[in-house]
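Complex shown without one protein chain; remaining protein chains in place.
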Amino acid sequence: MLDSVLLAFIYGILQGGAYGAIALGLSVIFGVTRVTNFAHGAMLMLSTFLYYELYTRFGIDPYLGLLIVTPILYFLGMATQKRLITPLLKKERGTTQDPASLLLITLGLGYAINNLFMMIYGSDYKTIPTAASKSYLTIEVGDFLFTTQWARIIAFFAAFVIGITLWFIINKTELGKRIRAVSQNRDAAAICGVDVYKTYAIAFGLGIAAVAVAGACLSEYYFVQPQVGTLFGTKSFLIVVLGGLGSIPGAILGGLIFGVVESVGAQFITSSASSMLTFILFMIMLFLKPSGLLGKGGKV
Amino acid sequence: MNTTERTNFFQGKIFAILGVLILLVVPNFVSTNVQIVFILILFYGLCASCWNIVCGFVGELSLGHAVFLGFGAYISTLLLMDGSLSPWVGMFIAAIITAAFGVIVGLPCFRLHGPYFALTTIALGELIRIFVENNEKVFGINIRGAMGLVLKQTGNQFIAFEFANKITYYYVLVAFVAVTILVTWLIKNSKLGYYLTAIKSDPDAAESLGIKLTKYKLIAMAISCFMISFAGTFYAQYFRYVGPTRIFSHDMSVQIALIALVGGQGTVFGPLLGACLLVPITEFLSEEFGGTMPGLHLFIYGIMMVLVVLYMPQGIYKNVTGFFKKLEYKIFGWDKANRKSIGKGVK
Amino acid sequence: MKTRKLLRLLTLVIVMMLMATGCVSQTAAPAATQAPTEQAATEATTEPATGSTEVPVVKIGFVWPLTGGSATIGQQHSDGALAAIEEANANGGILSMGGAQIEAVVYDSETSPDVGSSRVETLCTKDNVDIVVGCYNSAVTFPASEVAQRYSTPFISMGGVKNEITERGYEWVFRVNNKASYDVAEMLKGIDLCLTTYPDVAADIESDGGLTYALVYESTDWGSDNARIWKEEADKRGWTCVLDEPVTSGQSDMSPQALKIKKANPDVINFSFYTNDAIVFTKALYANKINPRLGVWSVGGGSQDAAFYQACSPAEYEYSFVQEDWNVSMPYLYDWAAKISEDCYAKNGYYITSFYAQGWTAAKVAIAAIEAAGTTDKEAIKTALQNFDVKLEDCADSHIILTGYPRIKFDENGQNTYASGTIIQYQNGVQIGLSPLTAATPGYTPIIPIPDDFATRGSNSKPWGTKPDVK
Partner (left out) sequence: MEEIIRLENVTKKFGGLTAVDNFSGAVETGSIVGLIGPNGAGKTTLFNMMSCTYPPTSGKIFYKGMDVTKARTDSMAIRGLARTFQVTKPFGDMTVVENFMVGAFLHTRDRAVARKQAEEIYEYIGMGCGECKAANETTTVDRKKLEIGRALATKPELLLLDEVMAGCNPQEKLELVETCRKIQKSGVTLLVIEHDIKTIMSLCEKIIILHRGAKLVEGTPSEVANDPRAISAYLGEDYHAGC
């Protein structure tokens, strides 16, 4: 009994790390621009398709493909902010705030991207059969057997690498100073000579680049399929809110909690009931402390 | 309010009246296949109008409204199947239960705003879907889990809400839509409507004027759930099958919301207009290209959404009515003075 | 002022009249032939048969899930059905109707019940097809077939296994493929075969307190239906259920489920998943070295999909049992089936699967029924279907039963009682037919108990789709 719970806990942690890696970008984008990017899942899916194309056409492993895809997604993120969100922010200045429009535009964008890929690729489940997905890490001590794909372990550590990188960029660089300034008070930052919209675009780009890295790890062991985005997109939201919107460690912590609850929960109740558990956990959290576990207080 | 406006009732409304006439009369003369599209237009228009009552006026984005649609469908159908109760009665019971459920759900949810509210509604929708899919029985009621509810065909029976031809279904739906539009209109022109618009604009200021935020939001929620439950009953009776995977789906919720938003949230006719625009397009695209280019119609949904938010943040309602008004002036040559008085009516 | 008002009123009236006439003139033509209710619909369709001298056209409507959860499967159905029609047209169309060409109208159900039934309605009303074929998913087929019943249009159900589809007394609905209860019965029969082949294993199980099984299934109509029937049947045999695990579709890791199974330690695992979950589940079982002595039994679904075998390595599915919804030995038993398989590979890049064969057979049954009726009168087609009786051995020219059912004959409910699948086991990566005997690969027996050879498993495996060496 204890064995299986312990193992479930470890599997949950591993899975949670991957969730966290995906959710990080979302958290950063919200923290800086206050935009809830409903197109996050779609961006993830888009990146996995780019890896898939690179792999099937040129045989490039997604871990290598990172070098190509991450910049592409970074610019895609910047373009999204510049072309779609900034015009809305500019329009809203001075008039009454309508935060719904920011939700809607990303929702529409996500819907469009998801279905565009459905149109192009159909809904086949594609896989990228690399070495990392085929080789397993196995620890066997008597009855105790822990085994998982290397790709999953890499995804777990990727969460921390992405997290630390983002944290470093935001807290330790000149660019980060601007980002922090803008996220705290956009008008004051503008007065101090920070190009607010450019900084927003960079932050959005960073968030999307982060999801591209997570996409590389995911595409190593999961499917490449247009609906993958929706699956992880919804989860990412729950995770980010649980951990605290805008908090980098919060996103990872939220991911780990989700993974563990799903996995350990399934040992005691049926799996489908356990997937309800995560939703319930999310809603309880929201009603008790809407700012999330590690989020800063404030009105929601 | 000047005299010309009163004497010319038709002024500025001619195309609206024409539109209503088309919706009322044309389905009589078209093939069943076109009637189906008309039914879908009104069905989605109805759902979007109900969504609009709470979300359009209060300004929060609910992405879980399919839950209430499903509640209506399930309760009235279960009453029919297990209680042999006519859907005409059952739908009112369903409506009351759904409204009560809406209030219970709304109580904690309305404490949240913006993305938090939207995400909670998504979570709620998924939660209910998974719950229904995995439970055969709830409180001793046989909800039949993932199998869904299947209505047996009994022939053309008014009492059982079953008709041989589409046109009868259509006119039943017309009645539902008319009631919903009327309710929306009444709300918009009453204290409730003013309060909701105030809450949407600025909750703090609204509260300082003595508006009980939660109370009025919940009233709107109750009305919205009450009405959308009728749409649910209609869905069940029309398709004669309710499956949790579809009716509680996230896609359904998003579709309802998108139609209302494209049409124009917070307006009386906007959601219906949105359905008139989007449903025929998507039906056409999915019929024509569904086999070759799956997802095309949903892609169009997404693109429309982005364009509307960017260029017509109020929805197409304002632009469409504006266009038809201009057209009217051109055709009928109304003078400029009148035009000004018309402009006054717009907020 | 007064004249102006009058003028306006006049214009209004004229505009409205124009609109009204516009509507009428647009719709007058179809309205005359397509007025609602069924007798008008038959009127419209009899037109080509009676009134024209040029080659008439016969229309068959298809609704498959081309998007949504089971899209990959629906695509294969569609491929098969279109290939069947192509072949029929090349052979001169419907001969009894003077070589009428067959036209296929294909719609996407989006794996959604309401869309599916709307599409069937469109087929019945707008396209005026003579027969409707679909829709794979039980949840879609169920309401969709009712629409066909309402429009008195013959409906050939293919793929949907829900028992109730042909248990409603609908005279216009015919199901070529098997019911869910047949699926389960076949699997249980397969297990019985294993036990009778190896009495020592059976004795071991008996001494350990009887057979235990675990059910893992996606929490949808199909999955839970299958689990329910399995449980009912297993209860009759006195087997013990040690795990009943519904799983929400779309899992990215099934290790927790694997742990649970390991703890429950069943003799048999039965799972029903579509492609994505089937892949993740199979990988997790293998990684966790779960080795039930009577093996892992899949109801089909994802395990019959080519995509599954591209994603999983042979070691991962080695020794697993699959209930295939067709006779897997068809391409080895019949030359014509082998040729169709080759053509399919040349065109679509895969050898025929159960889904392709199902699509093919359903289309062929529809064509044969129209051929037998000799007219597009729906009543006649219905009668032809009711009297439909074709045996596998008679298909050398007509190629109807690509699925390998011994016979197609519908009972009073419209169910083809001869529909059967095959229980296969992967041995060295090759599909070995085990049961029923007509589909068994000669010279093979099931490998039971499953050897504990994780270190070497799959090292000699041949690629998926390799023809077994018939001993």
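By letter and in written order, the chains are A, B and C; residue numbering begins at 1 in each of them.
Everything that follows uses one rule, which is that a contact is a pair of C-beta atoms (placed from the backbone, for glycine too) under 8 Å apart; a residue touches a chain by one contact, two chains touch by 3 or more.
For clarity, every value in this text was computed on a predicted model and none was experimentally measured.
Among B:84, B:154 or B:208, only B:208 touches the chain left out of the display.
Contact between chain B and the absent chain runs through residues 189-191, 194-195, 197-198, 200-202, 204-213, 266, 343-344, 347.
The rule is short, and it goes like this: only the chains that are shown with their structure count from here on.
The chains other than chain B, kept in their positions, stay connected through touching as one piece.
Taking A-B and A-C together, the chain pair joined by more C-beta contacts is A-B. Between the CA-based centres of chain A and chain C the separation comes to 37 Å, rounded to the whole angstrom.
In chain C, the residues that touch at least two other chains are 66-67, 71, 219, 246, 248.
Multi-chain contact residues of chain A, defined as those touching 2 or more other chains: 118, 122-123, 270, 272, 275. By the touch criterion stated above, chain C contacts chain A in their complex at residues 66-68, 71-72, 75, 219, 244-248, 250-253, 255-257, 259-260, 262-263, 275-276, 279, 283, 287-289, 307, 310-311, 313. Within the complex formed with chain A, the chain B residues making contact are 59-61, 63, 108, 111-116, 118-120, 122-124, 126-127, 130-131, 133-134, 201-202, 250, 254, 258, 261, 293-296, 298-299, 301-306, 308-310, 313. Within the complex formed with chain C, the residues of chain A that make contact are 1, 4, 7-8, 11-12, 14-15, 18, 118, 122-127, 129, 134, 136, 145, 147-149, 152, 222-223, 225, 227, 231-232, 262-264, 266-267, 270-272, 274-275.
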